[in-house]
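Complex shown without one protein chain; remaining protein chains in place.
Chain lettering (A, B and C) follows the sequence in which the chains are written, and residue indices restart at 1 in each chain.
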């Protein structure tokens, strides 16, 4: 599936897309980016048997990973190389197996050292998490302009 | 590897161990329990290429999943069936690939409705995360006494 | 200053307003409600010398209290009696002394047992915090309909 570019530099867009497509942990979990805009990223995972916990619903760890990825790529969409410092989330509803989960990450403020972000994830209309994340800026993403 | 029983009922111990060994998401990530005590759980993952992020270190999502599992099984060690409501963590240091990560979860207080927990994870001597989690009690774990 | 009613039952509105106006801790800090709507509350504090920390800016504790109040009253605006279980916030910018801080709290989801909320606070146009809070439902607010 093609990733939508909602308005960031094409070189940066290609760089982020490529990195995500080759990231082993995303491939292990089946996470992929579906859209990137300035300070915004949308990620998706189609859940299946591998993602189950003992109650036969989606394991919370998948939701946490997806939310972290949504915020991380929202930061990357600004060309910023950063690392997660603080991650916190409410898990609001169970996510059933066999459905798509969509997470939307957003940068609230990109400061000199710290970047503040949030994310939400949905299964259909149902919001399953509300997340906040703080990142520490390490440098710039290297890409061909 | 055998799971250590640090003092919980043998029937409950067997039930939790069995559930963890067959949980698809743990198997996907390579997470396993190494010890269970009253209000305590120790989990481990031997990291490898599959767990990498774009910087060739362990993806934060694995750490989050491990911490969630450590707290969740600490709750389960008290015979409580519960679900994560609030999860929050500091990611204090990068975890290099190819090493074991050990997480220790602990119940701080098991109230009538809410269970408060914390977890820490280590790579060797280095602490990589400090986590707090709040769980909502749904019932009791069913096991043969 | 009159509190704006953005659309909740008049009896409930009067009850919440009255409680806030007589709450000792709000009076100590100078916190007051400025608007209430369904699942929404706006609170304000005019900062002064009493609120200072050692750097002569607003002490973080005031911001935390204000955010907690904004989320708590957003919950109360639904007629729900509840208690804060989990509170977490990013402090994004310093708040200078001598200016108004306005906090807006919102209910994200009011479940059977748990209520998920968020809040933001601003000094003028500048956002100073982004907060998430989880509440536990204890009952209904008693008021004259």
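Basically, a residue touches a chain if its C-beta (ideal position, glycine included) is under 8 Å from a C-beta of that chain, and two chains touch if they have at least 3 such contacts.
Remember, predicted model here, so these are calculated numbers, not experimental data.
When you scan B:48, B:98 or B:111 for touch with the missing chain, the hit is B:111. Annotation: of C:12, C:75, C:90 or C:123, C:90 touches the absent chain (contact as defined above). Residues of subunit B in touch with the missing chain: 86, 88, 90, 92-93, 108-109, 111, 116, 118, 127, 130, 132, 134. Think of the hidden chain as still there; on subunit A it touches residues 85-86, 88, 113-114, 134, 136.
By the touch criterion stated above, the residues of subunit C touching the omitted chain are 19-20, 22-29, 49-54, 59-62, 64-66, 68-69, 72, 83-91, 94.
Just so it is clear, only the chains that are shown with their structure count from here on.
In the contact between subunit A and subunit C, the residue numbers used by both copies make up over half of all numbers at that interface. Here the spacing of subunit A and subunit B, counted between their Cα centres, is 23 Å.
Residue numbers of subunit B whose C-beta contacts span two or more other chains: 85-86, 88.
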